[in-house]
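There's a structure below that I have some questions on.
Here the complex is missing a single protein chain, while all its other protein chains stay put.
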Amino acid sequence: MLERNLARRAPTVSPLVSESSVTVTPLDPQGRLAFRIKPAALAGRGTIDGFDLSGAINSRTSSEEGATMRTALRLGPDEWMLITAADEVDERCEAISAALTGVAHSLVDVSHRDVSFSVEGPGADSVVNSGCPIDLSMRAFPAGSATRTILGKAEIVLQRRAADSFTVTTWRSFAPYVQGFLVEATRG
Amino acid sequence: MSQPFRRPSGGRIDRSRPLAVTFNGKQLEGFAGDTVASMLIASGQHLAGRSFKYHRPRGILSHGSDEPSALLSVDWRADRGAGYRDPNNRASVVEARDGLVVNTQNHWPSLETDVGAVNDLLSPIFVAGFYYKTFMWPRKFWDRVYEPVIRKAAGLGEAPEVRDADRYSNRHAHCDVLIVGAGPAGLAAALAASADGEKRVILADEGFEPGGALLNDVTSEIDGKPAMAWVAETVATLDARENVVILPRTTAFGYYNHNHVCMVERVSDHRADAPEGLARERLWQVRAGEVVLAAGSHERPLVFENNDRPGIMLAESVRAFVNRWAVLPGNELVVVTSSASAYRTALDAKAAGMRVSIVDIRLDADCGTELSLARDGGITVRTGHTVIKALGGKRVTGLVVAPISANGSIGEKTTLACDCVAMSGGWTPSVHLFSQSRGKLRFDVELDAFVPGTSAQAERSAGACRGVYDLSAVIADGAKAGGGSSTPQATVSFAGFQPVRVLPTDADATKIKAFIDFQNDVTAKDIKLAVREGFESIEHVKRYTTTGMATDQGKTSNMNALGLVAGILDRPLPAVGTTTFRPPYTPVTFGALIGPARDELFDPVRRTPIDPWAEKNGAVFEPVALWRRAKYFPQAGEDMHAAVARETKAVRTTVGIFDASTLGKIEVIGPDAAEFMNRIYTNAWLKLKTGGCRYGLMLREDGFVYDDGVVARLAEDRFHVTTTTGGAPRVMRHMEDYLQTEWPDLDVFLTSITEQWAVIALQGPNARKVLEPFVSEIDLAEDAFPHMTVKTGYVCGVPCRLFRVSFTGELGFEVNVPADYGEAVWKTLYEKGQKHGITPYGTEAMHVLRAEMGFIVVGQETDGTVTADDLGLSGLVSKVKTDFVGKRSLTRPDMVAEGRRQLVGLLTKNPDEVLDEGAQVVDDPGQPIPMKMIGHVTSSYASSNCGRSIAMAMIDGGRTRIGETVFVTTPAGFTEAVISNAVFYDVKGETVDA
Amino acid sequence: MRRFSLTSLLKEAANGHQGWERQWRAPEPKKEYDVIIVGGGGHGLATAYYLASVHGVTNVAVLERGWIGGGNTGRNTTIVRSNYLFDESAGLYEHAMKLWEGLSQELNYNVMFSQRGVLMLAHNHHDVISFKRHVYANRLNGIDNEWLSPEECKAYCPPLSISPDLRYPVLGGALQRRGGTARHDAVAWGYARGADSRGVDIIQNCEVLGLKRHPDGSVAGVETSRGTIGAKRVGVVAAGHTGVVMSRFGLRMPVESVPLQALVSEPVKPVFPCVVMSNAVHAYISQSDKGELVIGAGTDQYVSYSQQGGIHIINHTLDAICELFPQFGRMRMLRSWGGIVDVTPDRSPILGKTPIEGLFVNCGWGTGGFKATPGSGHVFAHTLATGEPHKINAPFSLDRFRTGRLIDEAAAAAVAH
């Protein structure tokens, strides 16, 4: 009597709305892999399984592999967050592990650990800056940036997709707080 | 009230937009652009409050944020209900708008008739520091009589009674140049700094209109245009530049490390039409590449008898009210000054129709062109004169003045009738923010002022805040500070003053009140008394007299106090010291400092994936670190005791289901993972087989127990580590610290997976029966899947790490599934487990169950001073390993000393009695106090499974005292208990290893 | 010394207060003293006072780098309590409490010791156990401390919110009724006046630069910014600057100096009747006689001598204050400041001998030194007078960092002081 196809349930994020020009939208589940490898062990490999690992620390690189977007956030000298479609995690894990056979590395599925929100619209940077203390000018944090940082009292990973478009990712138990914080901030 | 003192035209008010404010129950009329202070003056109301100590009538001293006296309670949104009132608002900075309800403070029964004014008569007793000298007898009277009276008399306004109904916002901002102050210097700096279009510039000003001192100025010209026209043009230019942000109503109040400047913007208090929900204030936390301080200066009052009478104001403020707000602070004005700048007030007031004369402390020879200008304009100027005293009570009615002869003697006195006095003792640069930035102040004798010396951060001061007063020079200085240059031709300012501390008088100085600090009622004689008693450092004088410690923080009083002390001691002024300026520049609401961190956003509430189910099923929750966890699941009519009894019983007889998702989880991966575990934990890890689990104990380097948890080896190079709920972040940091800093050679990586997995514990004899139908690819049979092993497979079709572990002593499994599936798997197991008697249990039952087995909880049995051996866990401490974190400390003398507290059980004589957790243990309850305590209770529960109460305790040498009787504290006294082993429940049936 | 009393005050009032004398002299340093105390804060001045008044040792100098009472004595939130857990700490702080209770009379200086009660709030199960452990231990040590239900907490401190909807609901509290506050400056001044009148030289603006030692290594005196001054014994009571002074003497210490911030609100009429401490959310609050809410914030995380911390520390403290007292959201911060506190690994002080003969140290009070001032001075005076620790301060030796016999109040209770 196996129960298949159980419904996934993301953390409760109530439908908070504000009349602001900036919208805060929960994003659908994605595949996420915490990937760690010492740069020396990469031995010059620029990409692995289509993930572009060549970006600078705190940057985001995306590439198309087959039909799927593969995004790598370089969060530290030896740390990447690899993002792929939710249903491709196992394949990606296998492929990456295969590509790194015998090389010390760490690959952990954290797809369920994290929840993302899109923060979009004119003034999105100010909304994020209501709780995030880093410089979000286009000069300091251009589109294509990604970093771990703080929002109020929660840790987040912040990506900038475009001038007025951010992705805020946090651990699932912090998601209601982060969402509440962002929506509150949209009120100005 | 009508506006008898409003000039028929002029001023920077919008006469097309009349408005009204309620003042002490009466209507005040005014216009957009007014402050409450200017409206009061327009109506002829100068009495605006009562002083702190003597309850003397006080008026409006200033037109700016340095106002010490006119403090009002303001209900900002009386129409919206409670929660919008606050005390101690300075009338001079409250922007007038419809709907404000303001009231004066610190009087009873009324502003006009205040019983507290009797203190003024008693003032010979109430001198500086009088309370240190008396109120000591009888001893008990201090708390019960004297102090309550003193407290009631002090305190100015009434604190808000209900929760703050406003909201506040926060903004972190970065810029290349932050300019504080939008007067001529700041505007010029902004113009220069933003010229290249590249640099991000923020220009902040505390006022609601840019222009600074030029707002009060109707005569100066800049490059042939009226000064305010220059301001308007400059502002328009800056507005048009995309790289400039102009923030009016924004006070830079704190200059912190590394050019972190905090400012508060008043967003909606000034708006009658502010939509509900608009933030009241916004905290700007600016990180600036460079800071330009263009904060201006403060005028000094003059110190003479009764210089606090309503109607006596700062000279520049009189000018501001006349010009900027088009109100006359009286009909008959005497300007008393030692400063040239006050002549501008005299001239402008005369032009506005006031009758004006001037009393100047300086001699003709010490004056500049201002003197002849005034005399040519028909103003009587008495140079070389002093003020003996002011006349009048609730309003000044006259000044007694007299010439000072060459030898300093006082000549014949004249009484000048007046209803307004404009006084100026010169100027003090506003060096507050510079000082906060830790810049070194330098005393400039010429300027008789402290000015910025060496900077400590990337900062420059410009204009009056560094003692540059002439308008052309101010603009040039600002432009230079902004990185450019400018050589404007502006009207020459009346500048220069003669420092004067206390005006010469022939009155008995011990009998008169000449105020230095208006709000705190500190007089010149108080300062003299302090010095006489040996308080010579200005910090001592401040603390003894409270001068400079009022809500204006001494903006108008500090230099007069310093100068007076220096004069008495006959020391150069800097030798007395200057007070260090501390944030904030002006008082800042707690609300603004908190911003959104209130209610739901005060602290994150972490909820598990199963939390929604628990909530729906009536769980009572408790906070554990940032988490909320289900404590128990009461059924109808049950209290906690009954619910826990039922839940614990179910685990021992059928099966319980428990949400263990909050346990910290770390995935440790790498070829050296086992070696790393070996060094971090006390026990051995190299030989743990893949698929095996082991209980791990972790010490700090000082040898005390730090954390614990079950660890599973998932692969040769992969461990699944669990930690305590509260310990997860610090354990991760602890491990990462050793890995990166002590053992960088190890190839190991750590990833937090606490929230990747929902953890459902099934505990009890029926656990396997519940689980079995839903498991695939895992053989649950005892032989195939023994206690303390782990397998991966599927539960309910969901990928799973299945642990065969027990924290209850019963057959147990911990089902780890990806978090998004946690609730669904839980529901399935719960629903289908009904037939096996499945019962959800919470943290309280979990605690009881583990205590029945004698299992410790780190943080409950341990407190940071407990070793593994104290807990009876020395078996977990490897004797073989040459090193692990904390090992060396275990042989320190006190760690191996006899008689350390050891974990044991305690059984009360009365099996129904449940000891208090935290209770102390003694051998002899009859001994005198202080008693010798031999231990304390760490955990205590009513155990339905044991049929009695059980407790765990740390007892001195406890393991050698099993069976002995001791006495344990209770709220009422002591109770008897017997020391036992800390294992209370004899597991029956299929147990962990069955 | 002219006695302070209502009579003398009234007499002076009639006389324009012309007759008051200096509360302490400003003497030139002598060539040599029996005892030199380095540091003119409350603890140093109290030590000097008790040396003179209890032990008859009057040839004493207190050397102060700046002005007396200008360090942590004048920068703390003035909380006084003695409900510590361990016998050692309880002994020390209760010794101080007993002295507090007669201090104004003893010094003939009203230090405004106000026993309005210190209420420590419990917000979670861990707090409850910990505070009950304190309450019971205190009872057996003869120290008053009682457990209050949330409703009793509310009755004792009406502004407190005990709403179950609080992020960390109030589950109860431990109340020491004898706890309270005192006027911090007056403590320094009162001891200074008392010591001075017994012959102690209080020398301000005198910085200690080095130690002079006899050939056998023992203490011979100190080098100062005002010349060399001989001494048979030297006691260092330099709080946040202990590390600096001791390093000038060639000694390393188990202390670190970190910024501790505090703030006051604008003054308001009486609204807050007691002292409330909430360790779980890091909030300490009382109301001064002047009407200001006095609020203690946390320490910054790094070593600093700057007397300045980050505003985020203040913000977090106020978050917690307004969570517990939501009506204070519209109050305003009037003044904030920082002190430099010397923190030991076990958060307990060090009071006793050093490896150098004749050199003694009294430091490591961290965030909680003010309340101990009289007791600390009293036992340290004993130590300096006799060369041996008083039985109360014997456990607070440097040696405990070798043996591991720590007195870890912080670990035991997660309680800040």
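A, B and C are the chain letters, set down in written order, and residue numbers restart from 1 in every chain.
Everything below uses one rule, namely that a contact is a pair of C-beta atoms (placed from the backbone, for glycine too) under 8 Å apart; a residue touches a chain by one contact, two chains touch by 3 or more.
Keep in mind that, in the parts below, contacts and distances are computed from a predicted model.
Missing from the rendering is one chain, named in UniProt as "Sarcosine oxidase subunit delta" (options: "Peptide/nickel transport system ATP-binding protein", "Sarcosine oxidase subunit delta", "Sugar ABC transporter permease" or "NADH-quinone oxidoreductase subunit K"). Looking at the complex as a whole, the chain kept out of the display touches A, B, C. Note that of B:K511, B:R571 or B:R733, the residue touching the chain absent from this view is B:R733.
Interface note for the absent chain: among C:H43, C:R139, C:H241 or C:R335, the touching residue is C:H241.
When the omitted chain is restored, the residue from B:E206, B:E290 or B:E852 that touches it is B:E290. Screening C:Q105, C:Q301 or C:T386 for touch with the missing chain picks out C:Q301. The missing chain, though absent from the display, is touched by one residue of B:K887, B:R901 or B:R961; that residue is B:K887. Subunit B meets the missing chain through residues 172, 256-260, 285, 287-290, 438, 455-459, 701-702, 733, 736-737, 740-742, 744, 882-883, 887-889, 891-893. Looking at subunit A, the residues touching the absent chain are 57-58, 75-77, 79, 133-134, 147-150, 155. Across the interface with the omitted chain, subunit C contributes residues 241, 243-244, 247, 252-257, 301-306, 308, 310-312, 344-345, 401-404.
Just so we're on the same page, only the chains that are shown with their structure count from here on.
Between the CA-based centres of subunit A and subunit C the separation comes to 49 Å, rounded to the whole angstrom.
Partner subunit C is touched in their complex by these residues of subunit B: 52, 84-88, 124-125, 127, 130-137, 139, 142-143, 147-148, 150-152, 154-164, 166, 254, 256-257, 260, 262, 285, 438, 508-511, 525, 529, 532-537, 539-540, 543-544, 546, 549, 551, 553, 582-584, 587-591, 593-595, 597-598, 602-603, 605, 622-624, 702-704, 859-860, 863-865, 889, 892-895, 897, 916-920, 922, 929-931, 933, 936, 938, 969, 971.
Only residues 1-12, 29, 34, 36, 38, 78, 104-114, 126, 129-137, 140, 152-154, 171-174, 176-177, 180-181, 184-185, 187-188 of subunit A touch subunit B when the two sit together in their complex.
Subunit B contributes residues 167, 169-174, 200, 267, 277-279, 285, 287, 595-597, 600-601, 603-609, 611-612, 626-627, 667, 669-671, 747, 749, 751-757, 773-774, 776, 794, 796-798, 818-825, 828, 832 to its touches with subunit A in the complex.
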